[in-house]
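Structure incoming, see below.
What you see is the complex with one protein chain gone and the rest in place.
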Amino acid sequence: MIDTNQPAPPGLEGPGFFATSMDKVVGLARKNSLWPLPFATSCCGIEFMATAASHYDIARFGSERPSFSPRQADLLMVMGTIAKKMGPVLRMTYEQMAEPRWVIAVGACASSGGIFDTYSVLQGIDRIIPVDVYVPGCPPRPEQIIEGLLKIQELAANETTRRRDTEEYKALLESYSIS
Amino acid sequence: MPFSNEEILGFVQTTIGEGLVHSSEPFDFLTVEVKPESLLHLVGSLKNHPQYQFTFMTDLCGVHLPEQKGKELGAVYLFHSWTTNTRIRVKTFAPIENPSIPSMTAHFNSANWMERETYDFYGINFTGHPNLVRILNVDDMDYFPMRKEYPLEDQVRRDKVDSMFGR
Partner (left out) sequence: MENQLVKNSALPDLFPTDKEAFANELTTLNLGPSHPATHGVFQNVLQMDGERIVSGVSTIGYIHRAFEKIAEHRPFYQITPLTDRLNYCSAPINNMGWHMTVEKLLGITVPKRAQYIRVIAMELARISDHLICNSILGLDAGAFSGFLYVFQEREKIYEIYEEICGSRLTTNMGRVGGMERDLNPKAIAKIKQFLIDFPAVWKEFGDLFNRNRIFMDRVINVGAISKEMAMDYGFTGPNLRAAGIDYDVRVMNPYSSYEDFQFDIPVGENGDTYDRFMVRNEEVWQSLRIIQQAIDNLPEGPYHADAPHYYLPEKEDVYTKMEALIYHFKIIMGEIDAPVGEVYHSVEGGNGELGFYLMSDGGRAPARLHFRRPCFIFYQAYAEMAKGMMLSDAILVLSSLNVIAGELDA
């Protein structure tokens, strides 16, 4: 169920003021304004176009402005097969994104190589960049892509404000050799 | 009105004589196998012929037939005459040690990328091609992947256990 009410985070309320933790407020703001970078390569890209169009509409979840510049995007949506020739391009795009950034791997090809178990296809983008949410399907229905977006919203709402400073995250980026 | 296969075959025989190695008609589609030296002359004659007018090259692809010793790698050309609706398939083969076939870019500009793709997959050297480099695979690949001796799967992947995939 998609709950379009945005309940206030737990906090202390009184006449004319509301006190809560900074993390919660920033999380609420971040989750409702995730600007995606649609890195669409193949068939899943067409399903993304259907998701962005008026019938399924991701704009109502805050993804109003798809940004093709990685420096201005929050969410990297990798949709479609990534070949080994495309790998360095994807890596460069991810490295240019500023924190906070999240990555969705949409479709079977981005998650694990899909039906293309061949010499020229990268078997999953998590070989080169860290991924937050995997959306399986070939191609996934727009409802599934929206569910992936909602899971990213949960992550965005519940993380600390400066995830980049946590030890776990630093170790993750180290393992991918991303400085 | 398409010309009959016998008539076109007769023209091919008179044009290149000894250059014609073999001819057949699988599924009523005239197929001729020619020697690489006679290829450009034959295609030019077919293209410029006043009645036949094979002015469109539909396709160009490579094949690898390991059983045919001395003629393992080949190129297959499909030509189509739009004015008479006649089609013809021309094949030519070269040995795998040093495969070399004249480039069809002399007659058709659309052969440019198709020959690059065939070179990328099979390693056939098209003499006279303006820019014969890889097109679809990564530029630093050092083997020709469509040849039969190379496997389909990426040999350096770690996550897929061959025994569970029936290999």
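Here the chain labels run A and B in written order, and each chain numbers its own residues starting at 1.
The criterion applied here is as follows: a residue touches a chain if its C-beta (ideal position, glycine included) is under 8 Å from a C-beta of that chain, and two chains touch if they have at least 3 such contacts.
Keep in mind it's a predicted model, so treat the numbers as computed, not measured.
Contact with the chain not shown here comes from a single listed residue; of B:N5, B:T31 or B:S103, that residue is B:T31.
Among A:A8, A:A98 or A:C138, the one in contact with the hidden chain is A:C138. Residues 26-27, 29, 31, 55-59, 61, 63-65, 76, 78, 82, 85, 87, 89, 108-110, 112-114, 117, 121, 134-138, 145-146, 152 are the ones on chain B that touch the missing chain. The missing chain lies against chain A, touching residues 38-43, 45-50, 53-55, 68, 80-81, 83, 85-86, 89-90, 93, 115-116, 118-121, 138-139, 141.
We adopt the following convention: only the chains that are shown with their structure count from here on.
The residues of chain A lying in touch with chain B in their complex are 84-85, 112-113, 117-121, 123-124.
Residues of chain B touching chain A in their complex: 136-138, 145, 150-155, 157, 159-160, 165.
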